[in-house]
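Missing here: one protein chain of the complex. Every other protein chain is in place.
Chain IDs A, B and C follow the sequence of writing; residue 1 opens each chain.
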Amino acid sequence: MSEAKNVAMQSRKIRVGMVGGGQGAFIGNVHRIAMRISDQFDLCAACFSSDPARADASAREQGIAAQRSYHDYAQMAQLEAARDDGIEAVIVVTPNHLHFPIACAFLELGMHVICDKPLSLDSAQAEHLIALSQRYGKQLWVTYNYTAYPMVREARARILRGDLGKIRSIQVEYSQDWLATALERDGQKQASWRTDPKRAGAAGCLGDIGVHAFNLLQYMTGLVPDRIAANLHSFVEGRVLDDHAQIWMRFAQGARANLLCSQIAVGKENYLRIQVFGEGGALDWCQESPNHLMFSQLNGDTQRCSRARHHSDPAVQASCLIPAGHPEGYLEAFALLYRDIAAALRHENVASNAHAALRDMQFIEACLTSQKADNAWVDFPV
Amino acid sequence: MSEAKNVAMQSRKIRVGMVGGGQGAFIGNVHRIAMRISDQFDLCAACFSSDPARADASAREQGIAAQRSYHDYAQMAQLEAARDDGIEAVIVVTPNHLHFPIACAFLELGMHVICDKPLSLDSAQAEHLIALSQRYGKQLWVTYNYTAYPMVREARARILRGDLGKIRSIQVEYSQDWLATALERDGQKQASWRTDPKRAGAAGCLGDIGVHAFNLLQYMTGLVPDRIAANLHSFVEGRVLDDHAQIWMRFAQGARANLLCSQIAVGKENYLRIQVFGEGGALDWCQESPNHLMFSQLNGDTQRCSRARHHSDPAVQASCLIPAGHPEGYLEAFALLYRDIAAALRHENVASNAHAALRDMQFIEACLTSQKADNAWVDFPV
Amino acid sequence: MSEAKNVAMQSRKIRVGMVGGGQGAFIGNVHRIAMRISDQFDLCAACFSSDPARADASAREQGIAAQRSYHDYAQMAQLEAARDDGIEAVIVVTPNHLHFPIACAFLELGMHVICDKPLSLDSAQAEHLIALSQRYGKQLWVTYNYTAYPMVREARARILRGDLGKIRSIQVEYSQDWLATALERDGQKQASWRTDPKRAGAAGCLGDIGVHAFNLLQYMTGLVPDRIAANLHSFVEGRVLDDHAQIWMRFAQGARANLLCSQIAVGKENYLRIQVFGEGGALDWCQESPNHLMFSQLNGDTQRCSRARHHSDPAVQASCLIPAGHPEGYLEAFALLYRDIAAALRHENVASNAHAALRDMQFIEACLTSQKADNAWVDFPV
Partner (left out) sequence: MSEAKNVAMQSRKIRVGMVGGGQGAFIGNVHRIAMRISDQFDLCAACFSSDPARADASAREQGIAAQRSYHDYAQMAQLEAARDDGIEAVIVVTPNHLHFPIACAFLELGMHVICDKPLSLDSAQAEHLIALSQRYGKQLWVTYNYTAYPMVREARARILRGDLGKIRSIQVEYSQDWLATALERDGQKQASWRTDPKRAGAAGCLGDIGVHAFNLLQYMTGLVPDRIAANLHSFVEGRVLDDHAQIWMRFAQGARANLLCSQIAVGKENYLRIQVFGEGGALDWCQESPNHLMFSQLNGDTQRCSRARHHSDPAVQASCLIPAGHPEGYLEAFALLYRDIAAALRHENVASNAHAALRDMQFIEACLTSQKADNAWVDFPV
């Protein structure tokens, strides 16, 4: 993004608070770096942990004033709402089961909510949050960071413009290997809550990364399936939630999709890849090489399109932080999403992704319904 | 293969005939080149075409004596069986629907049969051919050429030896794009018969290339599924047979597999790839880079293993035609399969792949059954 | 870098100013983002441009107080030195010919200097700056950002530890294509000063990117050549400075190197790659895939080592911002270098890279001397 364009935006930074994400948390740190890159936010309050000592130590690290380091999110919502210089938005980076009550608390007191995914534990909660968001006129965002990679946006622009013709087949995959063994039995923090139905919800791998893949599919193609069949499995002995899933989708427009998510795929770190095949062309994007997009035309050669080199979409070009050839990565994409959120919060013409996030919850539910029906097709939404 | 080892084998070349594969045929030429590389066969009779002029012109091209250029396969079987120097084996490279009667004719007259895939139109025919083969003591081979790539064999050796631990997930894909449009309407010969149920059988893409993917899965892992769910589709308007299919498999040992085959995947030429994930390691092989095998160990780096560099399996090492770094390709693999067939025909200890070929027919049938049942799981074999 | 480790560092941010880098400048923005990611610096003064209006507009954008937006770097040095809360370090991101006088001005008034590369126009200037740095006890850093990529550091750790054995051959390349045409004639700002001997110095491509490649070679291997032969060329008509160069090096320890830099290499964006071959192993790193390092052992397979997955060097592991599989890029590496600089400025045990930067200037001079001598070998330093 050109700095010139930032002038207006920068007139005043947006005051935000954070719930969750204290010392040792992975995603809280990611959100903070992304915000700093974006240069649009001022993190001035936090409830980093329910453990007061840890919360306050984290707050000191982040340069947050002691009186704005909270130990209870409800109290934080109340007190921040009462301040003249109170936060305008809250960032929710807790385990999944707390997303809903926290988001409710802040929306109801007139603050925007920026929530790590998944938005909630189920679609009813998600619908409730969207209703609250509308009632109180506050924005509700879910940080689907992969949708902000410039080459993902270039792909979306090409697809929506019709460069591929009618879409036929979509192949999307998100594979990891960090749960190939029973890491949760060793007390590893990330593994423990993500494999625990009480804290992670009814889906394991599906809710953790499968939903990212589904969201990316929605975002890039603009398509929503009307039937889903899901095949979930847990390979690691003693694990209750799925650690591997394959999902088929059908679309009213005629397309077919296959989604694979796995956390037992030895050798895969964060292998997120989407291939979209249309009648006249195809696109292939993989997070392992995020600055490139492969584009094939029927009867033509496959082209490697590079970030910032010559985008078909001027908006994508403008969003790039650095010139072509200098690799941008995960944090840059996360920062670009935060730029979008800042623009939306400043009432620019940027639409929230809350409805896509609701469909993500419905997707999980449809998958679980299909799974119980011996992997049969179910309508979407159920 | 070392030339030294060939001495005994070469004492006499195996006399073979060919049915089908006249001028303009792709696969007939491939078989002939593969045989020449292998240096084990003498092509001395043929029924290249049912069109006498085309048959004879093809025979002249191949240096086959005029009196051994036949215009009818049954006559060829009779006359060759009667000659002292008659062919010992026949190679069948006709459209699929003729495989069965031709194979019967030659087996019943005491000749080995080497058949292009698929072996037959259905599993009943395949069982009948295997029974004939046993009754007459003649070998029955199907040219599943992909199983002869050295790195495929290295993968098989590693898997069977337990290098990956218990197998969990298998992802296999065979994608092409040559049928992305209705090529068959333009009278293109290959497209016409492959999309015509009368000549290709009840499966389109599934029978043409999906069965290669299934055969490769069987061969590399040694596993056979016990349940199958198949999702077939035809994207091109007016096409009766499937041009795209996704198939789920479950295995008694606990593994899950996903097979994708497509002939409308724009940008894919012959993208045949198999990934096998076990408890402790994973393998990834793709025909686009056939001389390499990627091997990942749990908590280790991914290694790129090269053909002929340092195989774990001495038999694979010995099979390589040329040293490491000089790329071998499709024809070399086809030739290595012909070496195996020659060894088997010389009564060396090489087992035929006819039973795997029967399972391939059963696989197609199970997929069609599942397809009719709204893609539900069916037992395998049905 | 773990956030825990930051606690002490964060006690107080380092106050810095910037000279150059106003609106529209590429590298100034990069330095600012890198500093924000690092979270160690407070940018509180600047002389962004010699054009007062542009300088002040840039300062407003960056939230710098109006009275600390200067229009003259000498005045800035004087006034900041006089403030109790004056800057502790200055970042110099002007065209090359201004690096020296600005660095002198700030060092002599007791401020650290962080300079974009190259440090100066010649080695005499560089030596003078190092002498000033020592006399005033202030640090002098050059932002050789490529040395901070985690996989570059992993490579360095492996080489210095002896994993490759004695080094034999080094191949390093930095190729771009943005100057393949006479862009400077169209008044493009970047092209204009970089191809102008008055502002860029006596070397073009060599000074712009060749020196990055040489610095990377020095850093990764710890080796310094003793003889150099350089072959410079300008392909674009009318261009005075080189836009393409090939340089041979010999090392007292027996190694040989080849350096290629080009700005006319159509299709290359920022293709920075280094391969180091030793007696027993080899390493290959390329900025196009910065999170991976290829490692080959004699008679072994080539391994793809991933950032943050299992580094041999714990310091490298600790430096990673995000987990394995999430791609880090150019800005992250730049930020990691700023972390090092912050640590050094806080008197932790981190050595400045000024001496390597001096050798970089000597390298340019040796190349120019060789070029004038019909590309003959010259001693290094000359």
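Observations on the model:
Going forward, contacts are C-beta pairs under 8 Å (C-beta built on N, C-alpha and C of every residue); 3 or more make two chains touch, one makes a residue touch a chain.
All values reported here derive from a predicted model rather than from experimental measurement.
Among B:Glu61, B:Asp85 or B:Asp374, the one in contact with the hidden chain is B:Glu61. For the chain left out of this panel, the touching residue among B:Leu98, B:Ala157 or B:Leu331 is B:Leu331.
Within the complete assembly, B:Pro290 is the residue of B:Gly20, B:Gly86, B:Pro225 or B:Pro290 that touches the hidden chain.
Considering the complete assembly, chain A touches the hidden chain via residues 295, 299-306, 309-310. Within the complete assembly, residues 164, 168-169, 171, 177, 180-181, 229, 231, 233, 235, 244, 246, 248, 254, 256, 258, 260, 262, 264-267, 277-282, 284, 294, 296-298, 302, 374-377 of chain C touch the chain that is not shown. By the touch criterion stated above, the residues of chain B touching the omitted chain are 2-4, 6-7, 10, 23-24, 26, 29-30, 33, 36-37, 39, 57-58, 60-61, 63, 176, 268-271, 287-291, 306, 309, 321-332.
The criterion applied here is as follows: only the chains that are shown with their structure count from here on.
Overall, the chain located most centrally, as judged by its C-alpha mean against the mean of all protein C-alpha atoms, is A. Centre-to-centre separation of chain A and chain C, using mean CA positions: 34 Å.
Chain B has its Cα centroid 44 Å from the Cα centroid of chain A.
The set of chain A residues that touch two or more partner chains is empty.
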